[in-house]
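Only one protein chain is missing; all other protein chains are in place.
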Amino acid sequence: MRLIEALISALMVAGLYATMSYGLALIYGVMKIINLANAGSMMLASFATFFLWQTFGLDPLAAVLIVAPLFFVVGAVIEAFLVRRVVNEKPVISLLLLFGVLLVMQAGASFFLGGDVRSVRPVYIQEVVHFGDVTLAYNRIFVFLAGLIILVALELFLRNTFLGRAIRALAQDRDACRLAGIDVRRVSMIAFGLGTALAGAAGALLTAVFPFDPSNPYGVLQLKSFTIIVLGGLESIPGVAAAAFVLAAAENLTVTLSKPQLENLVSFLLLVVVLVVMPGGLAALIRRRRIA
Amino acid sequence: MTRLLSRFSKRALVIAQIVIVFAIAITIALIPTIDERSFNLQRIAFFVLWYAILASSWNIIGGYAGQISFGHAAFLGLGAYVTGILWSELHWSPLVSLPIAGAIAAAYGVIVGIPTLRLRGPYFAIATIGVGEATRLFFVNFDDIFGVTLTRGVTGLSLSPGREEMFDPVNVLRLTAVVFVVVMLATMWIRAGRFGLGLFAINMDRDAAETAGVPTARLQVLALAVSAFFAASAGSLYAARQQFLDPASMFGFDKSIALVLMPVVGGIGTVWGPVFGAILYSTVQDQITSIVRNPYLPALIYGLLLIVIVIFEPLGIAGLLGRSTKYVRMLVLPRDGEP
Partner (left out) sequence: MRRLFAVAVVATFVIAACGGGGGTGAAPSGSGGGAAAVKVPDTIHLGASLPLTGADSTPGKFMKDAYELYIKQVNDAGGLDVGGKKVKIDLKIEDNKSDAATSGQLIEKLITQDNVDLMLGGYNTTTVAQEVKVVNRYKMPYVNGGGASSSIYVDNTWAVGLLASIEKLAQTQLDFIKTQQDANKLPKPLKIAVAYENSSHGKEFLAGIQAGEKASPDRFKVVFNETFDLNGKDYTSLLNKVKDANADAFMVDARVNDYITMQTQYKQLGMYHPYLTYGPRGPEKAARDALKDSSDYIAAATWFDSLMPGDNIKKWLDLWAKTGDSPEWYAASGWECARILLTAIQKAQSIDKQKIHDVLFATTWDQSLFPGGSIKFGQTGQANNDYVMTQNTPGGNRILIWPKDLATGAATIPIPKK
């Protein structure tokens, strides 16, 4: 019974994990760049959500609708002014650049807003629902549903809109896109903006379940999102969703069956192992099976 | 211009650099002898050398081989804890445990390096983040996993003062100066020789290097091992001086970040770049709080510096200096403007 509860709990958290990883996967797919500043965007979004809640009493879930577009703009600006200059250099250059952006975000937040822990307590924080023996908190259910909506919306966008398909095309073959007349620079900027917006949405949702400060839990979450996108296969959105669940399940099972203190260790070990053993991730495994 | 530069034989330049290294080390080692009570200067000197050792060690894998490591604190912490544990359990002096710590870290570097250095693009960097954090968590939970009392986990490992003369901060300072010389000589030697040449080739284009017969995998792993060795020796020095270790500080991501910042800001892939970066970093870390109340200002500055450097002057401080007088340029960027 506890096992089932652990898995359901994992499912709830997976929604959050997945949302924060879609952006990474998208940006990598289109620009072949690892956006190290992903966690930084999340963190700033969390603070924005906190201030919206503190000043207007706005629920974090509703805040997503304000925060996500805001961070779309942030992402687009970062791409246009910074990332664009180094897109054609060696990957380490963009890595260092975005690392610098992350540092500025983190240090800036600490510098201007202080390092204290903040916590959003939406009205339903104490409310729970019981399914037989299993208890689920409302805030987690809502965050999970929000994550599900984002997943569906994202997939619909990527499959059914021209822009979405342009983004997917860009991910497959940049030069072919130029030949096809797609404005590569504009689409790249939009993709980066979209990726940052997803990080922003994740940051807003996170406030509904966890307390936060400029460095926690973002460092750990950043690593987890790396694990997830590598596990899911860097360019596949459903792969990311599945991988998010696998990671969350692994963590929860570690806590339930073994010692809780090993929870994070498991995620990082998983990252290293997957990178080494399965660079294509789950998606590659599935693809291989389909071809074979 | 090129003709003028080639007049000054490479040999002379190398001798000049070696002399400078010795001069720095000897001067610093003599500080306690000249003025016994210059504790503040000794403190500052230790940390400048210490950061220089760390930055140079990172530079071997991150600068020469071009494999950015965001988890280098793993080796630093490993070295510190090996020395710490050998002291607290067996009362071994850091003089003895330093090379042991280095060797263990080098072995760890090989184990981690063989599977991860194969990875292309930014994946190695991501893997290092994972390794760094996993190592930290491993040390935090070590005692509980193995049912022993060795690392003392989050609380920290406190080293009892032993035979006074061995662990005197003055002796540690002198030992640090020695290690500094060794590291600098090593980096210069690697630079000048075939090992360095191979690393630079791999850095520029791995496939081309492979085609040209460079044993890329072996050289990269070797670079990581050497880098780990020196980072760990810095850890040992820290343990010997501060006599208190805790996993959050030793393995923390902050340390790993500093290890990347220093060489990159100072001049990635150059011999003296890491030293410049170390001087800047330790000075700012130490003195900035006397000027501005907010302790987050340095990190903000570094982030901005990093962005500016990546976009405008990839060789950092060394690059800036290289744009000045001819002689400075020759010392800092001996290969016709290349590092």
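When the chains are written out, they are named A and B in that same order, and each has its own residue count from 1.
By our rule, contacts are C-beta pairs under 8 Å (C-beta built on N, C-alpha and C of every residue); 3 or more make two chains touch, one makes a residue touch a chain.
Keep in mind the model is a prediction, meaning the values are calculated, not measured.
**Q** Checking the contacts here: which visible chains does the omitted one touch?
**A** A, B
**Q** With the missing chain put back, one of B:Ser57, B:Thr83, B:Thr116 or B:Asn141 would touch it. Which one?
**A** Answering carefully, the residue with contact to the hidden chain is B:Asn141.
**Q** Specify the residue from the set B:Met250, B:Val275, B:Leu305 or B:Ala318 that touches the hidden chain.
**A** The single option touching the absent chain is B:Met250.
**Q** Of the residues B:Ala103, B:Leu185 or B:Leu320, I need the one that contacts the missing chain.
**A** Considering all chains, including the one not shown, the answer is B:Leu185.
**Q** Which parts of subunit B are in contact with the chain that was left out?
**A** Against the missing chain, subunit B presents residues 10-11, 14-15, 18, 22, 26, 29, 32-33, 36-37, 39-40, 43, 47, 140-141, 144, 152-156, 158, 160-161, 164-165, 168-171, 174-175, 178, 181-182, 185, 188-189, 192-193, 242-244, 246, 248-250, 252, 254, 286, 289, 293, 295-296.
**Q** Contacts of subunit A with the missing chain: which residues?
**A** With respect to the unshown chain, the touching residues of subunit A are 2, 5-6, 9, 13, 110, 114-117, 119, 121, 125-126, 128, 130, 135, 137, 209-211, 213, 216-217, 252, 255-256, 259-261, 263-264.
In this text, only the chains that are shown with their structure count from here on.
**Q** Between subunit A and subunit B, tell me the centre distance in angstrom, where each centre is the average of that chain's C-alpha atoms.
**A** 33
**Q** Residues of subunit A touching subunit B in their complex?
**A** Result: residues 32-34, 82, 85-86, 90-97, 99-108, 110-111, 115, 219-220, 222-223, 226-227, 230, 259, 261-262, 264-265, 268-269, 271-272, 275-276, 279 of subunit A touch subunit B.
**Q** Name, in rising order, each residue of subunit B that touches subunit A in their complex.
**A** Per the touch definition, subunit B meets subunit A at residues 66, 68, 70, 115-116, 118-119, 121-123, 125-127, 129-131, 133-134, 137-138, 140-141, 144-145, 253, 257, 260, 264, 294, 296-300, 302-307, 310-311, 314.
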